[in-house]
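Just one protein chain is left out here, and the rest sit where they should.
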Amino acid sequence: MRQVLTGNEVAALGAKLARVNVIAAYPITPQTAVVEKLAEFVADGELDAEFMKVESEHSALSACIGASAVGARAFTATSSQGLMLMSEMLFIAAGLRLPIVVANANRALSAPLNIWCDQQDSFAVRDSGCVQIYCEDNQEVLDSIIQAYRVAEELLLPVMVCYDGFILSHTAEPIEVPEQAEVDKFLPPYEHPHPLDPEKPVTMGPMGVPEYYEEFRCMLQQAMCAAKEKLVGVDREFGKRFGRRYGLLEQYRSDDADVLLLTAGSLSSSAKELIDRYRKRGERVGLVKVRAYRPFPAEELVEALGHAKAVAVLEKDISLGWAGALFTDVSAAFVNVKKAPLMMDFICGLGGRDVSQLQIREALRAAARAAETGEVRRPVHWLGLREKIVGLGV
Amino acid sequence: MTAALPGIPEEELVAPGHRACAGCGCILAMRYVLKALGKNITVSMATGCMEVVTTPYPETSWRVPWIHSAFENAAATASGIAAGLKAMGREGVKSVAIAGDGGTADIGLQALSGMVERGDNVLFICYDNEAYQNTGIQRSGATPFGAWTTTTPIGKVKRGEDRPKKDIPAIIAAHGAPYVATASVAYPLDFIKKLQKAAAIEGPTYIHVHAPCTPGWRIENNKTIEVARLAVLTGAWVLYEIEDGKFKLTFKPPKRRPVADYLKLQGRFRHLTDEEIAEIQRMVDEQCKRVGIE
Partner (left out) sequence: MNKCTGCGMCWLFCPDTAISKDKPAVVDYRYCKGCGICANECPFKAITMVTEEGR
C-alpha cells in the first residue's frame, strides 16, 4: 500500500508493524512525532503494546532493557542530547546482549544548542556495541526497522537505525508500506533464549571480574562482527519478500570511477545528483554510500574504493581534535593495503547547515585535484564555513 | 528445622557464599525480602554493595530472576520489566526493584520518581546503610546529621555531615504512592509483613529498610542488630506506614531511650561533643513529636 509519510511516521510505523510489546521513549526534537504517533497507535488500540511515559531517555532505554530481558520486544527512539543521556545504557544494552531497536533522528550535539541535522550524535556512540544503520530515505527507514528486529533478535544485539533529523524525519515521501501479514511472516515473535523467568531463574548483568570481563567483550565483538553477515542475509531475505534490498554499502556508478565520494545518510541522494551531472560530462566519478556503519564493512569498502585514485569523504560529524569518524575508519581499513586511494575528509552540514551542490562540487574537485597531483596536503577540510564572518582562519 | 518463628518462611532464596562483610545488615535485609516475597518475582538491582557482593561472575546468590543494568535506574528497569510482563500477559510475577540509599535518594531519585508518578506495578525497596558504602563510605543524601564519612570527614573547619537526612518516604508518599513504609533489619517480622502487604498491591509501593553497615558505621561485627534496634528504641529511626496518604506509626518505643545510647556504639559518631549530641537529640525529639512518639 502506498502512503506519503515522514521519517518519523515511518519509524513509528516500523515499530507498529514489528508488533513491539513495549515502547519507552522520551520526546526530543526532531524525533517527537515518533513518540506521539506511537502514543496514538496505542491509544486507538491499533498497536497492542505498553506505552511507557518515561521521564528521561536514560530511563527509556533502561525500561527497554527490563522489558527485553523478560522477553518482550522493546522499542525506543531518540536524538542528539537524548542519545547522549541514553548512551550509558546503549553500552549496557549491548553488553547485556538485548535485542532492542533504537531509532535515532540524527541531530547536532550541544554546545551550542542546535536542533537541526547532523550525524555527530550517533557517530559519538559508535563504540557502544550497537549495530548502526544509516538510512538514505524514508523507505529505507521503514524497511530497516523491520529488518533490525530480525538482526537484533537473531544475534542478541541492540540495533540503531539512524535517519537525518528534519531532512528525513520531517519530510514526507511516497512509501510502499508492507502488509502486516507479510511482515509477520518475515518477523517471527521474539524469543529470548533465557529470559528473566521465575521458573528458570537467571542472573543478568553480574559483576564481570577481571578473570572473565575480557572474554565477555570478545564475545560481544564476535557477535558484532557476525552482524555483517546477518545484515546481508536478512536484507537478502527482505528483498525476496518485499522487493527492496539495501546491502551493507551502495555502489553508485563507482566501478570505473577515478574519484569517489563516500557518504552516509540522506546526503547520499544530493551527492548522487552531482555524480550524475559529472557523468553526463564524461567524468569518471562515482559514489559509495555506507549503510551499515557498525559493524564496519572494512573489506567491502576496500573493495569498493580501492581502485579509485582519490576518495572524498563527506560527513556530518567530527571527532574533535582529529577528523570525522567515517574518514578515520575508512583510512584504517586501508592501512595495510598496498594499493590505496588518496583520501580527504570533508566536514559539512553541521547543525543543519545545508550541504549545497556547490559544496559537494568543491569536495569532488579537491579530490580530482588530488587524483591528478598524486598528493593531499591537508586531509581534513570544512565545507560551507562562513570563515570571513566569524574570522576563522580555517 | 524447629517449628520456631512460624511467621517467617524457611526457604532461602539468597544463597550463602556471597561476599558481604561479616555482620552486614544489608544482606540480611535481602534475605528477609526474599523470604517475604518468594520466588515469583523479578529483581532489578542497582549497582551497589548488594549487587556486587552477590554476583561475582560466575557465581550468584540469586535463586530468583535478577538483573543489574546500572546505578541510577533500578526503578526504570523494573518498570520496563513490569511493562514487559503485562504486555506478554504474564500474571503472578511481581517486579521488584532494590537499591541502596545512593541508588534511591540521590542518583536514583529521578527514575524512582518516574516509576511512582506513572503508577507502575513495582515494589521498590531501599536498603539504607546511610552512605555510598560500596565505593568506600562516601556520604549520601541519606547520611544522618553529624556522621563521619570519607566525604564528610572530621576536620578543623568542618565536622561531619552538616545536612539532615533526606526524607525519601515522604517524597514517595507525596507522589501519591498507595503504600510507603519504613522498616528495620532488627524487626524482621514487621519488615516481612510490610513487604508482603506492599507486594500484594497493584501499583508503585515503597519500603525503606534501615540496615547497618559494620565498616561504614564503624561498629563491631556482632552489633549490627543491636545498633539497628537502638535506632528504633531511641526514636532515631521510626517504623511507620503511609497508606493512601494516611500516616500510621507501626511501632512506638515503650520508653524512648536517649539517642546517645544509639550513637555511642558507632565509631562514625565518636567525634561528637556533648553539644553536638544534644543537637541530634533535639532533631530526634522533633521528629518523634511530629509522628506521635513521646
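Each chain gets a letter, A and B, in the order it is written, and its residues are counted from 1.
The rule we apply is simple: a residue touches a chain if its C-beta (ideal position, glycine included) is under 8 Å from a C-beta of that chain, and two chains touch if they have at least 3 such contacts.
This is a predicted model, so every value here is computed, not measured.
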item: Contacts of the hidden chain among displayed chains; value: B
item: Touching residues (missing chain, whole complex) on chain B; value: 1-2, 4-5, 8, 10, 12, 14-18, 20-25, 27-28, 31, 188, 214, 220-226
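Keep in mind that, in the parts below, only the chains that are shown with their structure count from here on.
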item: Residue ranges of chain A in contact with chain B within the complex; value: 21-22, 24, 48-50, 52-56, 58-60, 62-72, 74, 88-89, 92, 96, 195-198, 201-209, 212
item: Touch list for chain B against partner chain A, complex; value: 39-42, 44, 51-52, 55-58, 60, 62-70, 72-73, 75-88, 90, 93, 95, 110-111, 113-114, 117-118, 120
